[in-house]
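My structure is below; once you've seen it, I'll send some questions.
A single protein chain has been omitted from the complex, and every remaining protein chain is retained in its original position.
We call the chains A and B, going by the order they appear; numbering starts again at 1 in every chain.
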Amino acid sequence: MARYGMALDYKSCINCRACETACKAENGVLPGRDNYRLWVGQKEIEGEFPNLSIASLTYQPSQCQHCDNAPCQQVCPTNATYYDENGVVRVNPEQCILCTYCINACPYDARYVDDRTVTVDKCNFCSDTRLANGETTTACQATCPTKVRTFGDLDDPNSDIAQLLMKREYKQIKEHLGTKPKLFYLL
Amino acid sequence: MKVEISRRRFLQGSAALSIAGGVSISPSAIMASAEASAKPEDIGKTKIVATLCEMCVNKCAVFAYVKNGVIKKLDPNPYFPKSRNMLCPRGNSGLAAIYDEDRLKYPLIRDGEKGSGKFKRVSWDEAYTYIGEKLTKILDEEKDNRSTVAFCAGEGMAEHTFKNFYIGFGSAHFLNHASLCLATTVSGYSLTIGGYGQADLENANYVIMAGANRAEAIITPDSMDFFKRTKGRGAKLVVVDPRFTNTAAKSDKWLGVNVGTDLAFVLALTYVVIKEGIYNKDFVEKHFNDFDTYKNHIISNEYTPEWAEKITGIKADDIYEVARDFMKHAPQSVYYQGRRTTWSKNDFQLRRAQALFSALGGGVDIKGGICFGKKIPMTGHEVPSPIYDQAEPRIDSTEAAVVGGSGTWVGFRNKVLEGRAEYPIRALFNYKHNPMQNMPNNVKTAEFLKKLDLVVTIDTMPSDTVMMSDVVLPECTYLERTDPAKVYGGIEPSIVQRNKVVEPMFESKPVIDIMRGLTQKISRSLFEITKKYDEEVQDTIKEEGEEVAYEEFDLTKAFESTQEELNHHAVAKHVGAAESLKEKGVFYPNMDKWFKKLNVNEYEYYPESEKAYSVRNGKLKTPSGKVECNLSSLTKRGIDAMPTWKKEYEMIIPDGQFRFVTGRHAQFTQSGSSNNKMLLDLVPTNYLWINKRTATRMGIKFGDELEVASKVGKTTIKAYPTEKIGPNTVFCIHGFGNHSEALTLAYANGGNDSNIIEDSIEPMHGATCLHDTIVEIRKV
Partner (left out) sequence: MNLSIKNLITFNKTPLNLLVAFITVGLLGAFVAGAVVYFLHGHHAFNVTRQHPWGLLIAMYVFFVVSSTGLCIISSIGHVFGVKEFQQIGKRAIAGAIITICSGFAVIALEIGHPITMLIYNVLTPGLTSAIWWMGTLYGVYLCFIILEFFFLAVKVDHKWSKIFGIGGLLAGLAAHSNLGAVFGFLVSRPTANGVFYPVYFILSAMITGCYLIYLIYGFKYRNNYPETLKPMLLKLNKILGMLLGILIFFEAWKILTALYGTMPERAETILYAVTNPNFFIGELLLGMLIPFFIILISNGQAIKPMVYASLTGMIGIFFMRYDLVHDTLVYPMTMLKRSEYQLPPTLLHYFPSPAEMAIGFGGIGITILGLYVAEKVFNLDPDPEH
């Protein structure tokens, strides 16, 4: 059907972490410890006061990259991790045996153990919450104050995301590993 | 402090907590109470209610999703032009505010020593009666001097409801956070360019933000509009801040200024543009009043960049560059006004200098500059505002040059404590306001509150101030009430309304209901005191009878209608407004025609031609109709007529000591959200920023407990060594280290800046100087 991805205008990110909070509220992610589907990465600033490098403090919103060639899907012994009809990488908690091989195999630190089901969990583009209710935005996208995120169908040439990717240059994370991630960081 | 609370445990049972008058309850009981309010016909369905957030000042529009009486999610509501279809982390965390186990649930009366935290639960009736009895006694003793009772309010949509009680009561003392926040910048810009205005950050091309940390102290629509355009995508941002904030991370240039020396920077910028003649000469000729005086003042004082470099620590080359770049991009250039501008004694002059410099570019009342925008007229409603003969004038007007209707809180408090008050201050009504946390030097605030015979606090959470009160009245959270419709003017004005999402939990009530109940109980008995001492009233009674006389003093009149009725009435002249406000929470004329979706994220509210960029028609709202360079009328009150640098503005930091500054992160709103579970999950506690090299020298590592001590007190806080702050400056965010044990998550969590900030005030409005504190640090 569709092929969902997300474009991130990451230079607009102000590291307010609204996306983290909205994701937790929408998807019932437990507070504390290792429990987070999204986060905003930042480096330690380079330089010494007052000569500090502004560029070294770019904020990088991060989450599951929904790779088209996902290592986590390849290594799952029970196919609990699978691609749904929209190309979203999903986890079926009934089939997950918690071997955590997928957590080891993911190059992006996207996965963690969900204490609610004691199985592996990660971002699923709100597929079982917002998308299942007929909405077309993810929680993180909707809440963002500076509208960093554009979620949509990569295969639809008229979608906002497809138009953005045609007009703007972008980079991806660790794509040299061959994972074919579907998150695009607009330059 | 560990905050490992799983939602499963939150939803399941645990032992009931009984701290401080039993305000805390078990997690399961709070959810059970929420579900109990569900109406039978709503079971199983999801209701969507349009409302407004109250987690901070912005009032972003929200859609609340309710299932079985429980609010499940707060989503952005795209209809409000100002909030631009988004919610920050606090907006999302409103869920943790309404379902906070520690929230106030029942009226309480103090049952032990003040500050001991011992309260007994009473009914509303008992609380009102107690207040009535105490007030009548106090007024009797003070011979109906209404000003013996002071009224404080925090910012909120229902502040004006509470104010109606204050107006009816007739006291001269209304105090709010203005003297702690934005008094100096509002008046600095208003007296200079005729209004505080709205910086048009959608179209400004060069913006200097000094201190205003818009990436962390989020303001709508500024934060939404501007950070999409920085980093080479259309607009240039220069950040002037002693700290490298998240805003600095978005800038093109960050200037690490010495604390409190911004004025020298602005004067130097002004010098450059005047000396080089690169300011907007056309605009100045048409719209500046007394420019030559100011020009001579700047040149003759030799406020050169070289002079400024020694004071501010900013390189002279940078000052030349910024000044020239600013004028190159003018008139779409803005020296951003800022908001919480309580820094140092020269605040007012600094904001004046900023306004003058910004105006030199011509960016006033035009697209891409500072705009004044339009308002949408609403119908007000009459409230009794009687005159009490015996009411004395306010006592804090002596503490600064111009003390307005919001007073000077610290000036007021200190005058009382120092025994200089012209008459006793006996009572305080406190709404949505937490002076124990927000005012500097909380030892003095505690002393002040202890001195008062009656402290009535209306709040949602058992804050530090609640613990120092005599009567505590629980207001329901913003998700449980309908509040007054309000107009937000600007380039894209609109009227917004908060609609009740779920019924108030436990025995909490909206402030309008509290005021109604209270005035119904006490209005008559208070009038009896007036009758006793007020000769004017006695005459009126003789002439026209008691009922006629009482009409003017009937405090219940202001609260007769429900909030829904008042809102209906307020927008009656706009067709379709009431319905739009109920359904969408927002209304503006032609909304149906103009509101459209631009893409998956953004909406257009007003077409470009309808946006109110220029509204003054060439005549500013100043006495001369032009930009006022020289406010000579202020000199007789001891205020400089033009921004002037004084040697005393440079603060000497003794060796081995530090200057302390405070501020915010995007995850917290001052002290109001310090008990919020969802937000503490993001940032569990506050840390002290200290320069890495300084920390290494002092043997301080990340996470070490430090004791920070000033002249007025001390606090302990963990260390965060970072190069983002200078070697002689330290910083922590405000709102932590609460003293109230009833706030189970916030109690003793982190460091409390109200313990250590010295309480000096600036001379113009008596606004606090929050960055004028010197501290010593040691490892503990």
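The rule is simple: contacts are C-beta pairs under 8 Å (C-beta built on N, C-alpha and C of every residue); 3 or more make two chains touch, one makes a residue touch a chain.
This is a predicted model, so every value here is computed, not measured.
The hidden chain makes contact, of the residues A:Y83, A:Y101 or A:Y170, with A:Y101.
Touching residues on subunit A toward the chain that is not drawn are 34, 36, 39-44, 60, 62, 71, 74-80, 94-101, 103-109, 111-113, 115, 118-119, 177-179. What subunit B contributes to its contact with the hidden chain is residues 665, 682-683, 685, 687, 702, 718, 720.
Operating definition for what follows: only the chains that are shown with their structure count from here on.
Residue ranges on subunit A touching subunit B, taken from their complex, read 9, 11-12, 14-18, 20-22, 24-26, 28, 30-33, 45, 47-50, 52, 54, 57-59, 115-116, 136-137, 139, 141-147, 149-152, 160.
Within the complex, the subunit B residues that touch subunit A are 3-8, 73-76, 84-89, 91-93, 95, 215-216, 218, 223-224, 227-228, 230-233, 244, 246-256, 313, 599-602, 666-667, 677-679, 681-682, 691, 693, 722-727.
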